[in-house]
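Apart from one protein chain that is not included, each protein chain of the complex appears where it belongs.
After this line comes chain A, so read on.
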Amino acid sequence: MAAERGAAAEALVGQVVLPGDLLLLPAHYDEDAEGERLRLSAGTAPQGQLLCGPGLRRSGAGLLVTKCGLLRHRPAGGGAYWVDSQQKRYVPVKGDHVIGIVTAKAGDVFRLDVGGSEPASLSYLAFEGATKRNRPNVQVGDLIYGQFVVANKDMEPEMVCIDSSGKSSGMGIIGQDGFLFKVSLGLIRKLLAPKCEIIQELSQLYPFELVLGMNGRIWVKAKTVQQTLIIVNILEACEYMTAQQRKQALAKLSGN
(Lines give C-alpha, C1' and ligand atoms only; values in the text may rest on other atoms or scores of the structure.)
Protein backbone atom coordinates (compact mmCIF):
# COMPACT_ATOMS: atom_id res chain seq x y z
CA MET A 1 0.00 0.00 0.00
CA ALA A 2 1.40 3.33 -0.95
CA ALA A 3 2.07 5.58 1.97
CA GLU A 4 -0.45 8.37 2.22
CA ARG A 5 0.94 11.84 1.98
CA GLY A 6 0.32 13.61 5.20
CA ALA A 7 -1.72 16.71 5.68
CA ALA A 8 -0.49 19.82 7.42
CA ALA A 9 -1.02 19.65 11.16
CA GLU A 10 -2.37 23.15 11.38
CA ALA A 11 -5.15 22.38 8.93
CA LEU A 12 -6.50 19.48 10.96
CA VAL A 13 -6.75 21.16 14.35
CA GLY A 14 -10.19 20.56 15.78
CA GLN A 15 -11.01 17.76 13.38
CA VAL A 16 -11.22 14.02 13.78
CA VAL A 17 -7.99 12.16 13.10
CA LEU A 18 -7.56 8.39 12.81
CA PRO A 19 -4.60 6.21 13.71
CA GLY A 20 -2.15 6.10 10.85
CA ASP A 21 -2.67 9.68 9.72
CA LEU A 22 0.53 11.56 9.17
CA LEU A 23 0.67 15.18 10.20
CA LEU A 24 3.21 17.40 8.55
CA LEU A 25 4.77 20.15 10.53
CA PRO A 26 6.15 23.47 9.30
CA ALA A 27 9.64 23.32 7.87
CA HIS A 28 11.46 24.57 10.94
CA TYR A 29 10.67 21.41 12.83
CA ASP A 30 11.80 19.13 10.09
CA GLU A 31 14.76 17.06 11.20
CA ASP A 32 15.89 16.07 7.77
CA ALA A 33 16.05 19.53 6.32
CA GLU A 34 18.81 20.78 8.56
CA GLY A 35 20.03 23.39 6.17
CA GLU A 36 16.56 24.80 5.77
CA ARG A 37 16.06 25.11 9.47
CA LEU A 38 18.05 28.29 9.57
CA ARG A 39 15.96 29.90 6.92
CA LEU A 40 13.77 32.59 8.36
CA SER A 41 10.21 31.75 7.67
CA ALA A 42 7.72 34.40 6.76
CA GLY A 43 5.33 33.56 9.56
CA THR A 44 6.14 33.76 13.25
CA ALA A 45 8.27 30.75 14.09
CA PRO A 46 7.53 29.60 17.64
CA GLN A 47 10.61 29.46 19.77
CA GLY A 48 11.43 26.39 21.73
CA GLN A 49 10.46 22.83 21.23
CA LEU A 50 7.21 21.40 20.05
CA LEU A 51 5.36 19.19 22.49
CA CYS A 52 3.96 16.01 21.02
CA GLY A 53 1.23 14.97 23.42
CA PRO A 54 -0.77 11.81 24.04
CA GLY A 55 -2.08 10.10 20.94
CA LEU A 56 0.79 11.29 18.75
CA ARG A 57 4.18 9.87 17.94
CA ARG A 58 7.20 11.42 16.35
CA SER A 59 8.01 9.94 12.99
CA GLY A 60 10.52 11.04 10.40
CA ALA A 61 8.51 13.55 8.46
CA GLY A 62 6.13 14.73 11.12
CA LEU A 63 3.75 13.34 13.71
CA LEU A 64 1.99 10.02 13.45
CA VAL A 65 -1.44 9.66 14.99
CA THR A 66 -1.91 6.61 17.20
CA LYS A 67 -5.36 7.23 18.70
CA CYS A 68 -8.58 8.38 17.16
CA GLY A 69 -10.03 11.62 18.41
CA LEU A 70 -9.96 15.36 17.89
CA LEU A 71 -6.66 17.06 17.22
CA ARG A 72 -5.95 19.90 19.62
CA HIS A 73 -3.32 22.59 19.46
CA ARG A 74 -1.90 25.03 21.95
CA PRO A 75 0.24 27.76 20.43
CA ALA A 76 1.78 29.03 23.68
CA GLY A 77 5.20 28.02 24.95
CA GLY A 78 6.63 26.44 21.84
CA GLY A 79 3.40 24.86 20.71
CA ALA A 80 1.79 21.56 21.55
CA TYR A 81 -0.32 19.11 19.60
CA TRP A 82 -2.33 16.28 21.14
CA VAL A 83 -5.29 14.07 20.44
CA ASP A 84 -8.36 14.44 22.61
CA SER A 85 -9.58 10.87 22.76
CA GLN A 86 -12.08 9.03 24.91
CA GLN A 87 -11.26 5.98 26.93
CA LYS A 88 -12.20 4.32 30.18
CA ARG A 89 -9.03 2.38 30.86
CA TYR A 90 -6.37 4.35 32.66
CA VAL A 91 -2.66 4.01 31.94
CA PRO A 92 -0.41 5.41 34.70
CA VAL A 93 1.47 8.53 33.66
CA LYS A 94 4.11 10.32 35.67
CA GLY A 95 2.86 13.42 37.43
CA ASP A 96 -0.82 12.53 37.36
CA HIS A 97 -2.87 12.94 40.52
CA VAL A 98 -5.01 9.85 41.11
CA ILE A 99 -7.24 8.26 43.73
CA GLY A 100 -6.02 4.87 44.83
CA ILE A 101 -7.60 2.20 47.04
CA VAL A 102 -5.29 0.46 49.50
CA THR A 103 -5.44 -3.28 48.87
CA ALA A 104 -2.54 -4.60 50.92
CA LYS A 105 0.20 -3.65 53.32
CA ALA A 106 3.49 -5.31 52.50
CA GLY A 107 6.08 -4.38 55.07
CA ASP A 108 7.04 -0.76 54.48
CA VAL A 109 5.01 -0.32 51.37
CA PHE A 110 1.28 -0.09 50.61
CA ARG A 111 -0.20 -1.59 47.49
CA LEU A 112 -2.80 0.60 45.84
CA ASP A 113 -5.25 -0.19 43.12
CA VAL A 114 -5.29 2.72 40.66
CA GLY A 115 -7.18 1.11 37.83
CA GLY A 116 -4.10 0.30 35.79
CA SER A 117 -2.63 -3.03 34.81
CA GLU A 118 -0.54 -3.25 37.98
CA PRO A 119 -1.08 -2.14 41.55
CA ALA A 120 0.98 0.91 42.46
CA SER A 121 3.27 1.00 45.44
CA LEU A 122 3.32 3.74 48.03
CA SER A 123 5.98 3.93 50.68
CA TYR A 124 4.90 4.85 54.19
CA LEU A 125 7.57 7.56 54.28
CA ALA A 126 5.99 9.38 51.37
CA PHE A 127 3.53 11.24 53.57
CA GLU A 128 4.01 14.65 55.06
CA GLY A 129 5.62 14.46 58.49
CA ALA A 130 6.17 10.71 58.35
CA THR A 131 9.22 9.22 59.95
CA LYS A 132 10.22 5.71 60.83
CA ARG A 133 8.73 6.12 64.26
CA ASN A 134 5.75 8.21 63.18
CA ARG A 135 3.90 6.06 60.67
CA PRO A 136 0.77 7.21 58.87
CA ASN A 137 -2.43 5.56 59.92
CA VAL A 138 -3.41 3.82 56.73
CA GLN A 139 -5.68 0.77 56.69
CA VAL A 140 -6.66 -1.60 53.94
CA GLY A 141 -9.59 -0.14 52.06
CA ASP A 142 -8.65 3.52 52.61
CA LEU A 143 -8.72 6.03 49.78
CA ILE A 144 -5.55 7.90 48.99
CA TYR A 145 -5.01 10.92 46.73
CA GLY A 146 -1.47 11.01 45.44
CA GLN A 147 0.66 11.51 42.37
CA PHE A 148 2.85 9.22 40.33
CA VAL A 149 6.56 9.54 40.63
CA VAL A 150 7.48 6.56 38.46
CA ALA A 151 5.15 5.36 35.75
CA ASN A 152 6.38 3.56 32.68
CA LYS A 153 5.57 0.34 30.94
CA ASP A 154 8.60 -1.50 32.25
CA MET A 155 8.25 -0.89 35.95
CA GLU A 156 5.63 -1.05 38.63
CA PRO A 157 4.15 2.42 39.15
CA GLU A 158 5.10 4.25 42.33
CA MET A 159 3.11 6.91 44.06
CA VAL A 160 3.83 9.53 46.66
CA CYS A 161 1.64 11.81 48.74
CA ILE A 162 4.04 14.73 48.98
CA ASP A 163 5.24 17.14 46.34
CA SER A 164 8.81 18.06 45.50
CA SER A 165 9.11 20.48 48.41
CA GLY A 166 7.99 17.91 50.96
CA LYS A 167 4.53 19.36 51.57
CA SER A 168 1.37 17.39 51.16
CA SER A 169 -0.60 20.16 49.38
CA GLY A 170 -3.89 18.33 49.63
CA MET A 171 -2.63 14.82 48.97
CA GLY A 172 -2.88 11.97 51.42
CA ILE A 173 -5.66 9.94 52.96
CA ILE A 174 -9.13 11.03 51.92
CA GLY A 175 -11.43 11.25 54.88
CA GLN A 176 -14.33 9.18 56.07
CA ASP A 177 -17.68 8.77 54.34
CA GLY A 178 -18.34 10.03 50.89
CA PHE A 179 -18.93 8.11 47.69
CA LEU A 180 -16.43 6.85 45.13
CA PHE A 181 -17.44 6.11 41.56
CA LYS A 182 -15.84 5.74 38.16
CA VAL A 183 -16.32 7.75 34.99
CA SER A 184 -14.52 7.97 31.69
CA LEU A 185 -11.23 9.79 31.43
CA GLY A 186 -12.54 12.36 28.99
CA LEU A 187 -15.13 13.56 31.48
CA ILE A 188 -12.49 14.04 34.13
CA ARG A 189 -10.51 16.25 31.83
CA LYS A 190 -13.61 18.20 30.97
CA LEU A 191 -14.38 18.71 34.64
CA LEU A 192 -10.82 19.81 35.34
CA ALA A 193 -10.82 22.44 32.63
CA PRO A 194 -10.28 25.94 34.02
CA LYS A 195 -13.84 27.24 33.87
CA CYS A 196 -16.02 24.20 33.84
CA GLU A 197 -19.72 25.02 33.68
CA ILE A 198 -20.77 21.74 35.24
CA ILE A 199 -18.75 22.35 38.35
CA GLN A 200 -19.86 25.95 38.56
CA GLU A 201 -23.51 25.00 38.32
CA LEU A 202 -23.15 22.20 40.85
CA SER A 203 -21.41 24.45 43.31
CA GLN A 204 -24.54 26.59 43.47
CA LEU A 205 -26.62 23.65 44.66
CA TYR A 206 -25.32 22.40 47.97
CA PRO A 207 -22.09 22.59 49.92
CA PHE A 208 -20.04 19.54 49.05
CA GLU A 209 -16.51 18.29 48.62
CA LEU A 210 -15.10 16.74 45.49
CA VAL A 211 -11.89 14.93 44.63
CA LEU A 212 -11.15 14.13 40.98
CA GLY A 213 -8.55 11.55 40.10
CA MET A 214 -7.06 11.39 36.63
CA ASN A 215 -7.69 7.64 36.62
CA GLY A 216 -11.39 8.21 36.19
CA ARG A 217 -12.34 8.04 39.87
CA ILE A 218 -14.38 10.71 41.59
CA TRP A 219 -15.06 10.97 45.31
CA VAL A 220 -17.96 13.09 46.50
CA LYS A 221 -19.06 13.99 49.99
CA ALA A 222 -22.01 16.13 50.98
CA LYS A 223 -23.95 16.66 54.17
CA THR A 224 -26.60 14.02 53.66
CA VAL A 225 -26.62 10.77 51.74
CA GLN A 226 -29.37 12.01 49.46
CA GLN A 227 -27.43 15.09 48.42
CA THR A 228 -24.35 12.99 47.78
CA LEU A 229 -26.28 10.64 45.54
CA ILE A 230 -27.83 13.50 43.62
CA ILE A 231 -24.42 14.92 42.86
CA VAL A 232 -23.13 11.51 41.84
CA ASN A 233 -26.01 10.99 39.44
CA ILE A 234 -25.54 14.37 37.85
CA LEU A 235 -21.84 13.86 37.36
CA GLU A 236 -22.36 10.47 35.79
CA ALA A 237 -25.10 11.66 33.50
CA CYS A 238 -23.64 14.99 32.46
CA GLU A 239 -21.24 13.35 30.07
CA TYR A 240 -24.02 12.67 27.63
CA MET A 241 -26.34 15.57 28.40
CA THR A 242 -26.36 18.80 26.49
CA ALA A 243 -25.97 22.02 28.40
CA GLN A 244 -29.65 22.74 28.24
CA GLN A 245 -30.73 19.35 29.53
CA ARG A 246 -28.30 19.76 32.38
CA LYS A 247 -29.69 23.15 33.29
CA GLN A 248 -33.19 21.78 33.26
CA ALA A 249 -32.22 18.94 35.56
CA LEU A 250 -30.53 21.28 37.95
CA ALA A 251 -33.44 23.68 37.92
CA LYS A 252 -35.72 20.83 38.91
CA LEU A 253 -33.44 19.95 41.77
CA SER A 254 -33.04 23.40 43.14
CA GLY A 255 -36.79 23.78 42.95
CA ASN A 256 -37.30 20.72 45.15
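Quick note on the criterion: a contact is a pair of C-beta atoms (placed from the backbone, for glycine too) under 8 Å apart; a residue touches a chain by one contact, two chains touch by 3 or more; residues count from 1.
Note that contacts and distances are computed from a predicted model.
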{"item": "Chain excluded from display, named as in UniProt, from \"MAGE domain-containing protein\", \"RNA 3'-terminal phosphate cyclase-like protein\", \"M-phase phosphoprotein 6\" or \"Proteasome subunit beta\"", "value": "\"M-phase phosphoprotein 6\""}
{"item": "Contact residue for the chain not shown (choose from A:V183, A:V211, A:I234 or A:L250)", "value": "A:V211"}
{"item": "Hidden partner chain, touching residue among A:F110, A:Y124 or A:Y145", "value": "A:Y145"}
{"item": "Touching the absent chain when the full complex is considered, from A:V16, A:L192 or A:V225", "value": "A:L192"}
{"item": "Given A:S117, A:S203, A:N233 or A:Q248, the one touching the chain that is not displayed", "value": "A:S203"}
{"item": "Residues in chain A touching the chain absent from view", "value": "25, 28-29, 31, 34, 49-54, 56-58, 63, 72, 74, 80, 82, 91, 93-97, 145, 169-170, 189, 192-194, 196, 199, 202-203, 206-214, 221-223"}
